[in-house]
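The complex appears here minus one protein chain, its other protein chains still in place.
In order of appearance the chains are A and B, and numbering begins at 1 in each one.
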Amino acid sequence: MKLKHLAAAALLIFAWAHETQAEFRFPMPEFESGYKHPEMNTPLPARIPAAVDITVLFVALGATAWSVVKLRSRSMVFLIAVFSLVYFGFYRKGCVCPVGSLQNIVNALIDRNFAVPLVVMMFFLLPLVFALYFGRVFCAAVCPLGAIQEMCAVCPVQVPRPVETTLGLLTYAYLGLTVLSLVTGTGFLICRYDPFIGFFRQGASFNMSLVGGGLLLIGVFVARPYCRFLCPFGVLLRWVSLFSRWHASITPAECIQCRLCELSCPYGAIVVPTPSDRPVDRRTGAKRLGLLLLLAPVIIGITAWTGMTAHEMVARLHPTVRLAERVAAEERGLFAESTIDSDAFRAGKQAPAELYAEANAIEHRFKHACAWFGGFMGLVLCGKLIRLSVIRKSSDYEADRGACLSCARCFAYCPVEAGEAPVEDPHARS
Amino acid sequence: MPGREQRKRRFTPNEMFWMAAVGVAVVSGLFSLVVSILLIANYVQVQAITPLDNPELLKLRQQLAAAPEADKNLVDQIRALDLLTRKAFFTSQAHLKMGGYLLLGGVAVLLAAWRTAARCRPRLPQPGVAPPSKSYWTSRARAGRLVASAGALWVVVALLAAFFTRLDVPGAGTLPPAGPAQVTLAQNAENATTYPGWEVMQRNWPSFRGPGGYGLAYYTTAPTEWDAGTGKNIKWKTEVPLQGANSPVVWDQRLFLSGATDSVREVYCFDTESGQLLWRRALDKLAGTPDKAPKVSDETGYAAPSMIAHGDRVCAIFANGDLVCYDFDGNLKWGKNLGVPDNHYGHSSSLMAYQNLLFIQYDQNSNGKLLALDLAEGHEVWSVIRQKISWASPICVNTPFGLELVVNSEKNVDAYDPLTGQPVWELACLDGEVAPSPAYSRGMFFVANDNATATAIRFNPSEPAPKPEMAWQWDEALPDVASPLGAGQYFYVATSRGQIVCLDSSTGQAAWGQDYDNGFYASPILVGDRIYAVDRRGTTYVFKTGPTYELIATSRLGEDVFATPAFLDGRAYIRTEKNLFCIVNSNGT
Partner (left out) sequence: MSDKPTIGRRDFMRVAATVAAGGAAWTVARRGDEATVWQLDPAKCVQCGRCATNCVLNPSAVKCVHSYPICGYCDLCGGYLQPGAKARNTGAENELCPVGAITRTFVEEPFYQYTIDEKLCVGCGKCVKGCNVFGNGSLYLQVKHDLCVGCNECAIARNCPAQAYQRISVRTAYLLKTRDSGSGKQG
């Protein structure tokens, strides 16, 4: 009954409509009562001019560098961190952030058509340039992700050095995966798995909120877990900071080896003086290092090869590959129901054979990318092992240039006053 | 700027502040905890009673839709439940927002108080517990070992991942390939021809009911509405010189039809762009052609089987057993007579082709055969003796077990390997005079005939060889001419009495059924997510696939239609009793 009425009505209207507009099914009304339709609401986005953001970033970085190097004031650094949390975090909703900007830069290198706005470019370069001169002042007080973790670092616990070193490998892995994801066209992993941006823009998936909350909770005891063990931008900052000119130093003048600062750093970034005794003599040590250097290509080869063999699993990250798998399985009758994606695919113009060909091409790209990723991880592994084998003699307590986040906590622990003689007899304490 | 003395941090404890700070911290901590729990509970609740797809509301709505009249009780129930879910939804949203802010505030206070407390009971600067020397070297060594183990872990995990995950995308070597894009056959130098592969076949309309012959169009766009009376969306209309029940086949820009009377048999080639008849060829007497054509029923006629277009060849077969093969310019490449078929209605099984083979289902009352001839020269490559007569056509399907040629006959459904003719499986589930061809969707076959029961055949994909089993059977509203159609999860049956039924392939339950004024001889075709069913009077019904009936459009041609339409590249080609129509959306979509 219903169908016939609907069909009849449709036919009638359709037939009439054909006289007026062939395009739309139902004709436009001619209003006699003088009715005027309401206007559509199409608001434009409120944009902060790029210059404002870049200036604020520059000033914040400069102020932090000044506070760390010249003023040596922890409270100033903390205040700037609060400001950054409020401005870059809650006000600007955590986007654009320098951590994510590295994706845009890498993507622009891969894809000629991808445009990088000036803001993103400056957000990528400024922290690195400042790191080149002053160390990781960006991490100290300007990064909103770091700032929110800094607020939570209330009872920091010392993480054993071996654990810290090993977990630090994850940052390289994250960086490698990010680049891999960009090269294969899978997407922006850093943006997707940013744990804290949900708090900044008051909107996140349930899972990411839990992850963010969890990380902050962990951060109460293990300070800045994201920064130390996950942040991919931190890898770049670490490398650049090694060459910094005016890095934060624990003592304002000379180190008197009083050891009072040993437990002051929540991030384990203090380099202690090398003890004079060694467990192995120089020759054995050199032989070990030589062996390691010889084995390095082998290790890198193995990790590259294993990375390549695992590429099929990684390829599933890509939505086209997942879709092709799903469509193929449905064609074979392995699934009774279809998904939204497979339905939309079937309603489109592409044939399954084309989809499979595309998926196979992407899988091939993954093969190469995973091999490179594996090789990169192998290189990082060997680098870490070599660094652990090479004994760099240091006689003072100083900040580890790569790991130190310039948070200025340790300054208060040092009894040395600038331009003054040591307060107490240095030998009395040891 | 304060002097260095004042700026330097004092490690002096402050018990009073500490107690106050701890107090505030505890209170705000508890507050934050409570708010977090409430937020999580709120989130869970929002997920459960979202008005977007509340199952209870959906059920009530379905009840209302099914009821003939608007039941007041039901209406009130729906209104109440709808209001409730909407209210709950928006209140939850507001609560979530408010809760978020409260939590933010609570956590901020908590952290501020906790930090103050920590400041008020500071840990004095002191050296680490153990003297650095021993622990320095051991920790270094341990770090090295740990890093090395991390490396080993990476290798192990990667190998495990590689071993246990395999991407199942066809073409990567995991599924039997559908056939290479081009197959070059070097039979002898001048006859070396490349035959189109599976993918190229999919892009054309090479046979009855489309590529493979089971009713699925490759192109998903086609006009949904047209009217021959007003000329809406009709691109061209051409007269076909002689009548025939065969359906249009299209390859590239060429459309082929055949027509015949008891004395003349002709093949026609039309241009798809203009509808112009490019050439027509009347068959000469071939070796073995009988002087008189056999008796056929009026409805079947002398040119019932549809042609096949494959690469650069097009073949036709007629009721007297004449089989010819032309190239696209109309030059006869070869022709033979297969012997007059012992067929009381008239031979109607359409042709099928794959690679270099032409398949003819020559089922008769006696001496029935399934033949595979070489397309280039016409000699027999393989043949299989068949027992029972049939008027259905073969379908060529890429199943999970490989490519199969599946045919219906009076008793059985049989599947053969197209290249060798080896039987792959068979199932006895038919009866009567079988004209409808098999349907296929997602690994299942569906066969139906009037005077039999419709049967769905499924296979266990984990078995090495296909073993057919009857998934379910159905016996209301059966077809006797139009072949059923498999579309996704559903099978569709169009009968000569004007019924169309949609069956759920997993259960065999009818999802819906519709009655139409006239019966269907043309087989329904799936284009994208729409099904086109043309009834005998030339009215085309376009409806959506799916468990609920949704008619999209009805179009009239005003002429009788027995043939199944062809869909290609946004166009539909329909053959009526005397004419051939090309239908395109006038705005070019």
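By our rule, contacts are C-beta pairs under 8 Å (C-beta built on N, C-alpha and C of every residue); 3 or more make two chains touch, one makes a residue touch a chain.
Since this is a predicted model, take the numbers as computed values, not measurements.
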Problem - Listed residues B:M19, B:V34, B:V75 or B:L124, member touching the removed chain - result: B:V75
Exercise for the section: Determine which one of A:A344, A:A361 or A:V390 touches the chain that has been left out. Expected result: A:A344
Handout entry: Touching residues on chain A - with respect to the absent chain
Key = 2, 9-10, 23-29, 31-33, 35, 37-38, 40-47, 50, 93, 95-96, 100, 103-104, 115-119, 121-122, 125, 128-129, 132-133, 187-188, 191-192, 198, 201, 203-205, 243, 245, 319, 340-341, 343-345, 347-348
Problem - Contact footprint on chain B, counting only the chain that is left out - result: 51-53, 61, 64-65, 69-70, 74-75, 78-79, 82-83, 86, 89-90, 93, 96, 550, 552
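The rule is simple: only the chains that are shown with their structure count from here on.
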Problem - Distance from the mean Cα position of chain B to that of chain A, given in whole angstrom - result: 41
Completion exercise
In the complex, chain A touches chain B at residues 1, 3, 6-7, 10-11, 14, 18, 22-23, 71, 73-75, 151-152, 154-155, 160-163, 165-166, 169, 199, 202, 206, 213, 259-264, 272-275, 277-279, 299, 302-303, 306-307, 309-313, 315-316, 321, 324-325, 328-334, 336-338, 343, 346-349, 351, 353, 356-357, 359-360, 363, 374, 377-378, 381, 384-385, 388-389, 412-413, 415, 417-418, 429
Fill in the blank from the handout: Per the touch rule, the chain B residues reaching chain A in their complex are 1, 4, 7-9, 11, 36, 43, 68, 97, 100-101, 104, 111, 114-115, 118, 123, 125-128, 132-133, 136-137, 139-151, 154-155, 157-159, 161-162, 165-172, 175, 178, 198-199, 202-203, 218-221, 225, 230, 232, 400, 442-444, 458-459, 461, 488-489, 506, 514, 528-529, 549, 551, 553-554, 586-587
